[in-house]
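Here's the structure we're looking at; comments come further down.
Missing here is one protein chain; the remaining ones are kept as they sit in the complex.
The letters A, B and C name the chains in turn, as written, and every chain counts its residues from 1.
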Amino acid sequence: MVSMLALLITVPMLTAVIAALCKGRFCRLLLLTGGLLHLGLTLYCSSIRIDGRWIGLTSYTESLLLILTSALYFAVSCYCCVWLKAEECSRKSLWVLGICLPLFLATMTLVILSRNFGVMWVAIEATTLFSAPLILFHRSGRALEAMWKYLLICSVGIALALLGTLFLAFAARCGGVELHDLRISEFLNIRDSLHPGWFKVAFVLALAGYGTKMGLAPFHTWLPDAHSEAPGAVSALLSAGLLNCSFLGIIRFAALAPEQTGDFCRGLLIILGIVSLATAAFFIIHQGDFKRMLAYSSIEHMGIAAMLFAVCGIEMTMIHLVAHSAIKMSLFLLAGNLLLACGTRQIARISGLFNTLPGNAILFLAGVILICGVPPSPLFFTELSLLVQAPLWLSLPTVLLLFVVFAGMMKNVLSMTMGKNCDLAINPAHAERMIWVPVAGLTAALAIGIVFGVNL
Amino acid sequence: MIYWILNLILALLLAPVLFGVLNKVKAFFAGRKGPRIMQTWYDIFKLLRKGTVYSTSTTWIFKFAPVGTLAALAIAMLFLPLGFTESPLRFQGDALLFLYMLGLGRILTVLGALDTASSFEGMGAARELEFSIISEGTMLLLLIFLALQSGSCELSSMFCGRGGSFWLKAAPAMVLAAVALYVVLLTESCRVPVDDPETHLELTMIHEAMILDNSGPDLAFIHYGAGLKLWIFGAILTALVIPADTFVPWAATVIMTAGCFLIAVFVGITESMMARYRFLKVPQMLMGGFCMAFAALALLLISGGVK
Amino acid sequence: MNMAVDLVLTAFLGICLMLSASSRLVHCVRLVAFQGILLGIMPLLMWNWSNAAPGMEIWGAAFVNIIVKGVLLPVLLLRAMRKAGVKRELEPLAGYSWSLLIVSVAGAMALWLSRSLNIPGVPVLAIPAAAVTVFTGLFIIISRRKALTQSLGFLAFENGIALFGAAMHLEYGFFVEMGILLDVLVLVFVMGIAVFQISREFEHIDADRLNLLTDNVEVK
Partner (left out) sequence: MIFMSAGIAAAAGILSLLCCRRGGLAGVAGVAGTFLSVIAGIVGICTSPPSGVSLLFMLPTLILAPAAAVHSVAYIKGHGNPGIYWGFFNLTVATMLALPLLKEDFLEFLIIWELMGVFSFVLVMFNYKAEELKRVAWIYLLACEAGGLLLMLFYALSFKTGAPRELFYIAGVAGFGLKAGFPLLHLWLPEAHPAAPAPVSAIMSGAMINLGLFGIVVFVFPGMDASLCGWTLLILGGISTLGGILFALPQDNLKRLLAYSSIENIGIISMALGCTFLGGAFKNNSMIVFGILGTILHIINHALLKGTLFLGAGQVYCSSGTLSIDRMGGMMKKTPVTGSCFTAAAVGLSGLPPFNGFIGELMIYLAAFSGICSGVWQLRIAGIAAALILSLTGACAVAAFAKAVGGTFLGEPRHVDDCKKESVWMYGPMLFLLFLSLLIVFSVPFTVPCIFKVLNVSTIDYASTGVQKILFCAASFSALFYVLSTLLLLFRRFVRVRGNENAAGPTWDCGYAKPSARMEYTGSALIQCLGDLFNSFLQIRRKIEPPQGLFPKKASFQWESPDGAERFFWAPVFTFFAGVSDKVHKFQSGYLHMYVLIMTIVIIAMVVWAIIS
């Protein structure tokens, strides 16, 4: 059975190698088949429960994340088929895309499946390496700058996570257990014999490390640059897929927390959550670029996810992450469409999209309304359960900040969609055809919301 | 009951004569002979026989306005304690029906004025609306004052049900209330300090400006309505001031009629002594009336003259 | 054997001081390479030879460590340097005397702190040396202007963390060790390409002039 899981990782690698060999000619076809294969395999083996030495699938959350990531990848690859035809890009960047996207998927799958802290660390570092060239798709100065910052900040952060893993092993040794290869299941058995002092330091460093990758507040600085410079499809994958995987790292670390350090870890998570919610809120208000606005909304939702994990436990967090990924993917793809059609990311210069790009504009408005947690979307229920279970000193600022975010985003979106046509030469041909994947994403999110609402 | 109907008939007949008395008093102060007392009736009969000229820019509102105003005033008349006897048609809350009937008369006149598309009528309407807000507030304060004294919301039992000794219990409050009611009387019937009925300068008129374009029977209705309104406020003022519930009915009728004519004389005297206020000062006077009514209410609440 | 270990740890401290003081890029690369080699031989030194010779794994890991960190990475960095046409690090943001002072203060602090933290079985000098290396790595990233120096700083930072692992002689499996080394190698390789493209795009590789992406409302 472990071999089946290993297949999950090797299939994308295989497509990457083929793409490398054929110099970016069948890039779109390869992407689609890789995604399809991966999705089939995931659905087939998502019910396996096995704990191998290096990789394995043990809990319900991991299989849910796996399905989410591969469904996401499949959706993005369908989008790419239409998008790459519309986007006139050089053969070399197509080649880079053909290689890096499958490898990105492979590393993300490895992160989810890994049963060893070391392997997980290596996989997350690898995701950084393979997603960096993807940001460079448009070959502009700004993309280069975004990639450099992404590389440096993320690798510094991830190295800290390695230090955290080391201290975790050291905490195990201080607790009197000799461990050789950091297997997660071993750590779970010796949970309460971990040395609390060293575990707290380890948790702090791991939180800082994986928090950087996840975009929590003080470490989020790379996220708006990377997500706004990357093309629509890549930023969708980055924002919807990668952030969940790095959050998985924190979840695994927090699962080991012995009792007396429990509320310390929760406190830390809550503080980082509320700080990232605040930064996202204040950065969305006068935001001039709609892709950066969506990036900050990802930071906001990761903050909420951190708070949810600390206050309400894993189920609510999972629903939040799944819903956020579905809606955020559609939004980023729509943003890609808008960028392709309007040619600019400045919100001030775009207006009257209802007239020129009706399909995209309506979906974009609906997506933003859903992402802000208005009832039909599942985010409403998760935010509500956060408010119910969070202490009072946390609920009040959260409500205020959620409102500030809503105000900021709606002002930008409405100024873009309504009003008279702007003077930009908009060619709606391609953009209007590429709305089916976002439609699927939004309907999926609505379905989750309605199902969740009905059986509440 | 019969005495109330007698008083009603008396009121309907003598209302225009009030203006005759009033003009006689003004003429006496000005050293002239002045028009005959029955002059208003003669005008009304003359106007009733005349034809009317309707402006092309008016609609059915202009034609209905004078009629509606007169009907509203007549209905308002039905609830008054004429001759200090309880009106047969009284019910809880008729004080407010009385107040709002006056309001209805006012809005119909204003709409009639605006319908003629003339700037002078618009000016009169604008001023009428401004003053009516404060005077309606004062009227309501007085109604509350009376409700507190008599403990009921019926107009007639407000005046007659207070028992004779309300002067002893709350004399200062009564004085303030009477003065406030007098200010409202002057505003509602458009007498001198607020508006000069005899002026021919359209810029200075208020009530007269609103009826500039009316003619024939409409004008007759309006004049008769003005007489009725003066009689209504006169009757209220006398009923407020004179504690006449112990009197013999025929004596009460005589006192009520004499009271109204006395008030007409008093208004004539104030008109001869005072000149018309500038338009910016009129609201201050009305505010003064409002504050007096408020003070009366406060005094009443504190001094405990409450039923 | 702990005399040799102490010698190596003091060498680490020395390298950190020299790294923060040196202005020439090539010199820094060689220092980081030497750091890598020292790191490679650390587990061998830490092994108590008395009871058993180290297994093939330990030898293999040490050997690969030395090859990658001592030889491959410097070659990559020098090639990137030649392509980007960068000779000397002219004026760093914090100035050499200042950075030397800061690193030595940090070293003193680390030494004073570690006195209270005596962990059994770990040489006394180990924790401060690792901490100083980590701090120096971060400091170089923050204070140096050239992008290439920043990747060098990252390498020093990486060596510091590996030193922590080696000092507390924790090992996390041969494959994981190799994975980490592979990651670092590919990272430096990608950084090299990025530096080359930055130099082609911007004609300079000063990280502090790379500030197009900003939310600062006044600037735009």
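Simple rule for what comes next: a residue touches a chain if its C-beta (ideal position, glycine included) is under 8 Å from a C-beta of that chain, and two chains touch if they have at least 3 such contacts.
Computed from a predicted model, the values in this text were never measured in an experiment.
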Interface partners of the hidden chain - shown chains only, full complex considered: A, B, C
Option from A:387, A:424 or A:440 whose C-beta touches the chain left out: A:387
Absent-chain interface as seen on chain A, which is shown: 148-149, 152-153, 156-157, 160, 197, 200-201, 203-205, 207-208, 212, 218-219, 221-222, 224, 264, 268, 279, 282-283, 285-286, 352, 354-355, 369, 372, 374-376, 380, 383-384, 387-388, 390, 392, 395-396, 399, 402-404, 406-407, 410-411, 414-415, 417-420, 453, 456
Touching residues on chain C - with respect to the absent chain: 93, 138, 141-143, 150, 207-208, 210-219
Interface with the unshown chain - residue positions in chain B: 48-61, 64, 67-68, 70-72, 74-75, 78, 89, 91-94, 96-97, 99-101, 103-104, 106-107, 110-111, 114-123, 125-127, 129-130, 132-133, 136-137, 139-141, 144, 147-148, 151-153, 202, 212-213, 216-218, 221, 279, 283, 297, 301, 306-307
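Everything that follows uses one rule, which is that only the chains that are shown with their structure count from here on.
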Most widely separated chain from chain B, with each centre as the mean of CA atoms: C
Central subunit by CA centre of mass proxy: A
Centre-to-centre distance between chain C and chain A (centres being mean Cα positions), rounded to whole Å: 30
Computed distance of Cα centres, chain B from chain A, in Å: 78
Cα-centroid distance, chain B relative to chain C, in whole angstrom: 100
Touching two or more other chains - residues of chain C: none
Touch list for chain C against partner chain A, complex: 119, 134, 138, 141, 147, 150-151, 154, 157-158, 161, 164-165, 168, 170-173, 175-176, 179-180, 182-183, 186-187, 190-191, 194, 197-198, 201-202, 207, 210-213, 215, 217, 220
Residues of chain A that touch chain C when the two form their complex: 54, 116-119, 121-122, 125-126, 128-129, 132-133, 136, 141-142, 144-149, 151-152, 155-156, 159, 162-163, 165-166, 169-170, 173-174, 180-182, 224-225, 228-229, 283, 286-288, 292
